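A single protein chain has been omitted from the complex, and every remaining protein chain is retained in its original position.
Moving on, here comes chain A:
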Amino acid sequence: MLNTEEMDDLHTKMSLLAAIDVGIVVIDRNFTVSLWNEFMANHSGKRASEVQQQSLFQVAPEIDQDWFLRKAERTFQLGSRAFIIWEQRPYLFQFSSYRPVTGASTYMYQNVTLLPLTNARGQVEHLGIIVYDVTDMAESALAEAKLRERMNKQTNWNTF
């Protein structure tokens, strides 16, 4: 049994995990979900209790299964973390943008980290999926690229 101090400590950590504005998912070797934090629940509309012990691909059918299996398998096997960036795939989980009214995009752009999680014996049995909302960054990068393209067109036209 935990004493009061340890309980308080655990409680603090659990509140932090819940309140943090970053998505945290833990899956096992069979891609079964074992942790789904509040960020994930709130953005997906699926509560942790609903997705527990479900396959990740059932919970999030928008994930390209073949592609994700390749990334995840490599992380499991090699034990080294992997990064997925929005330029590669705009998102892993299809969530609506945080700013439904003033935002330029419909969906949330995401950067994702796949973390191999080792057990006490040093074996990788779980994978942590960390989801960052990078919509603002992506929107401004895309706007800048568009602007540059337009300027290039204009300069070309001027040289005629």
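As a working rule, a residue touches a chain if its C-beta (ideal position, glycine included) is under 8 Å from a C-beta of that chain, and two chains touch if they have at least 3 such contacts; residues count from 1.
Keep in mind that, in the parts below, contacts and distances are computed from a predicted model.
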{"item": "The complex's invisible chain, by UniProt name, from \"Response regulator\", \"Carbohydrate ABC transporter permease\", \"CbtA family protein\" or \"NAD(P)-dependent nickel-iron dehydrogenase flavin-containing subunit\"", "value": "\"Response regulator\""}
{"item": "Residue touching the undisplayed chain, where the options are A:His11, A:Arg29, A:Arg47 or A:Arg70", "value": "A:Arg70"}
{"item": "Omitted-chain contact residue, chosen from A:Asn37, A:Asn111 or A:Thr135", "value": "A:Asn111"}
{"item": "Selected from A:Met40, A:Ile84 or A:Met108 as touching the chain missing from the view", "value": "A:Ile84"}
{"item": "Hidden partner chain, residues of chain A it touches", "value": "66-67, 70-71, 74, 77-78, 80-85, 87-88, 111, 113, 132"}
